[in-house]
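Removed from the display is one protein chain of the complex; every other protein chain stays in position.
So, chain A:
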Amino acid sequence: MEFLRPSTWDEALAAKAEHPDAVPIAGGTDVMVELNFDRRRPPALLDLTRVASLADWAADGDRLRIGAGVTYRRIIDELGGRLPGLAMAARTVGSPQIRNRGTVGGNLGSASPAGDAHPPLLATGAEVEIGSVRGVRTVAVADFFQGPKRSVLAPDELIAAFLVPAATGPQQFAKVGTRNAMVIAVCSFALALDPQRRTIGTGIGSAGPTPLRATEAEALAAELPWEGKTLPDTIVQRFGELVGAAARPIDDVRGSAAYRRHALAVLGGRTLRWAWEEHRCA
């Protein structure tokens, strides 16, 4: 197996163009597991850890541009205030050791429907910045995933960064697992309120072939009493039901489809109530 070690972004793109079968590796928390289990034997690994620019983040207008190599640990420590939903999701990833190495870019690259970072990125309308020797393009996270572990990335492309608006209102993330830590999501849900634009963003994880938005639930934004009023139980319940209905789960070793729909309905209602409470008290 070849081990490619570019030290700049341009070198990385050139290497990927030359070796389209090369698998990019950053923290290695997904890739190395696949290799160790002998589930994958790529002809080459493309080590991105020496590309310093990938570990940078900066404000870009009212958005943040976060390098693909920024770890979960740094999301929690450095961006928890501006991206509370993503930081909450990052806190649920693996163990401290995994959070110290794993990256959101890697989560996107693996494109697992259970990726913990995906629901908050969906809920906040984030975009993925993709590079290749052919140029740069950005793709909405909602359009990025194509199926289980499949994304729009072309063989010569690498994820450079993701672009995400700094929170303009309360955000929540909740994840169901069958133990209290170090667990892959049975299902998860992210919610972002934007009181200025009077919108609700949603993201469902681990309950469909890709991370999903609950668009009908989002449409309930029009019925919310934005002027600081108490949220009626009927809306909370309706919202939860629409979240559950938006899921496309299957029965698998981690949980039943029926449970996932049920749990998402509960999480939808609870997260809306928590976010609304924060909005009302703001």
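Simple rule for what comes next: a contact is a pair of C-beta atoms (placed from the backbone, for glycine too) under 8 Å apart; a residue touches a chain by one contact, two chains touch by 3 or more; residues count from 1.
Keep in mind that, in the parts below, contacts and distances are computed from a predicted model.
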By UniProt, of "Integral membrane protein", "Protein FixA", "Carbon-monoxide dehydrogenase large subunit" or "Nitrogen fixation protein NifU", the chain left out is "Carbon-monoxide dehydrogenase large subunit"
The listed residue (A:Met88, A:Leu108, A:Leu122 or A:Ala247) that touches the chain absent from the view is A:Met88
In the whole complex, of A:Lys149, A:Arg248, A:His262 or A:Arg280, the residue touching the missing chain would be A:His262
Hidden partner sits against chain A at residues 37-38, 88, 91-92, 172-184, 186, 253-256, 258-259, 261-263, 266-267, 270, 274
